[in-house]
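Certain chains of the assembly are absent from this excerpt, and the rest are unmoved.
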Amino acid sequence: MLMTDAILITIIAERLLKKQLTELIVEKGAKGYTITDASGEGSRGIRASEFEGRNIKLEAIVNQEVANKILTAVSETYFENYAVITYTENVKVVRGDKYL
Amino acid sequence: MDALISNFASPIVLAFVLGIVSRLVKSNLELPKPLYQSISIYLLLAIGLKGGVELSKTSFDVVVWPVGATLLLGVVTPITAFLVLRYMGRFDMDNAAGIAAHYGSVSVVTYIAAMAYAESVGLQAEGFMPTLVALLEIPGIVVALMIPLLLSTGGGSVKKAMHEVFTGSSIMLLMGGLLIGFVSGPERFASVEPFFVTMFNGALVLFLLELGIVTASRLRDLKKAGLFLVGFGIIVPILHGILAIWLGLLAGLSVAGAGVFAAMVSSGSYIAAPAAVRIALPKASPTLYLTASLGITFPFNITLGIPLYFVIANWMGG
């Protein structure tokens, strides 16, 4: 099985930012993304989207360059005022050309 | 006094209390989020539909003045709230505007509780009240979000916030419901009436149970919010309520109508406004604006405020 190295970037954020964040990562070059509902607690606590009750967890498989662009954009735009955390992992994908 | 006890002993208010208590004893009771969202959707659509059907029976002359009064108060109340917060409370620009946006808009559940209260004391507010709710939802938010823009601070996206407000699901459902009800008229509405009218109060019990749970988790934030905000969350609504009664009666509303109108105008939004403020004014603290509107004003209104507005309305217009 031919596998390609790729980056899995994960963004956990208040649900209110769903649309903005998906637009952002697509703009920065992600070919797709996957969203799951999540809840959680962190150091900053309360958010306005409490009524919708949950965070979202946004995952995208991208190459290193796109990952960097997304990381920079997310931290510049959202880290100060919103409940957002981001991390990356190394993964191996089948048919890497599709995502990278 | 009797009115007060009667209000406290209604299943709707008691369900709210049950929600608070269950959170205080650390029960794991909670409504599934989709149920909560479903009931919200149902309540908003039902209010719109009922309002639309009533509107289709009402002549233009009768509604035009109350509509005017609503729009006027939608502009005035966020400004008074802003001024009090900024200059008496010394809140910074973002927080003052953010909280003001909530008080310029309306809490639909407070409106419903006021309607239920009216019914329980044998009064009947005008049928077109839901029209006023729908109209009151938006302008207060718009006006409040304009303030920091005019005074040129901000930083968030007001444009995105406006789109959020106008196409938000609560406006869609209220306005959509109004139109559907208006176009359908009483006869075609009859087949869906059992679902949207007869079941309404029962569904509200479940909704207030959850709202009690959410409110209780706000209560621990009261300390962070500070004494000024607590006072603000009680006194400003009373003043807005009195203003609403006066204008409402002038505009031709009945005593019951003026009481419900006061409850609407005095209330603070906690669905449409938070979402818009979070986007337009990201530096404003959700803790402050949600604690004020949901943790202070909402419980005050549905327990003491509503009966009070009715007493005042009766006294001013009876």
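Order of writing sets the chain letters: A and B. Residues in each chain are counted from 1.
The definition used in the following text is that contacts are C-beta pairs under 8 Å (C-beta built on N, C-alpha and C of every residue); 3 or more make two chains touch, one makes a residue touch a chain.
What you see is a predicted model, and the numbers here were worked out from it, not measured in a lab.
The displayed labels stand for chain types whose copy numbers in the whole complex of this file are A x3, B x3.
Rule of thumb we're sticking to: only the chains that are shown with their structure count from here on.
Computed centre separation for the pair subunit A/subunit B is 35 angstrom, with centres defined by C-alpha atoms.
Interface residues of subunit A facing subunit B in the complex, by the touch rule stated above, are 16, 20, 45-54, 80-82. The residues of subunit B lying in touch with subunit A in their complex are 33, 36-37, 160, 214, 221, 270-271, 274-275, 277-279, 282-283, 286-287, 289-290.
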